[in-house]
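All protein chains but one are shown at their positions in the complex.
This part shows subunit A:
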Amino acid sequence: MILSRMMVQRSVILGTVILSLIFAVMPITLTLAAWRPEWPLLAIIYWIIALPHRVNIGYAFLVGLAVDILLGSTLGFHAAAYAVVVYPAARHYPRIRNFSLSQQAILVLLLVLLARAIVFVLEHYLNNAPFMPHYFWPALSSALFWPWVFLIFRKIRRHFQMK
């Protein structure tokens, strides 16, 4: 019984993460794409705060790796960024749970900004990427979408009684 519940939990988490990856590569017009929130990171941040014993830095690393493959960037860029960024979330999850939604959104803004900064620095030094301000816009849209992501994910988590 316990085993099967664990299986359900695992597949629900995996399902939401795969959905976030699909959203991350879904073709949309370029003007919108510049504002596309960092869906996979949002999903990972939620699960790390909600179920820190299920989803951890290793999970974030693997999702980052999947993003690397999907986006065709050098393997390890997003993996490193995601692993670093979720560290504070995993460390202080009890405190973050008690944040209000707007406080959480600000935190998400900072985390996505940090993740993008790490990827940019790596791209800049290894692949000579020029600075593009619009690369950092998704931090803003991610923060704006966070409350909805949080509420929807909480609904999913409560529906499956995941603790």
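The criterion applied here is as follows: a contact is a pair of C-beta atoms (placed from the backbone, for glycine too) under 8 Å apart; a residue touches a chain by one contact, two chains touch by 3 or more; residues count from 1.
Just so it is clear, contacts and distances are computed from a predicted model.
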Query raised in the report: Between "Sarcosine oxidase subunit alpha", "Chemotaxis protein CheW", "Cell shape-determining protein MreC" or "ABC transporter permease", which matches the UniProt record of the unshown chain?
Result: "Cell shape-determining protein MreC"
Report summary line: Where A:8, A:69, A:101 or A:152 are the choices, the one touching the absent chain is A:69
Requested in this report: Would you mind spotting which of A:84, A:106, A:140 or A:156 touches the chain that isn't drawn?
Outcome: A:84
Requested in this report: Among A:22, A:101 or A:152, single out the residue that touches the unshown chain.
Outcome: A:22
Query - Hidden partner interface residues of subunit A, rising order - result: 2, 18, 21-27, 29-30, 33-34, 36, 52-53, 56-58, 60-61, 64-66, 69-77, 79-80, 83-84, 87, 90-91, 119-120, 122-123, 126-130, 132, 134-135, 163
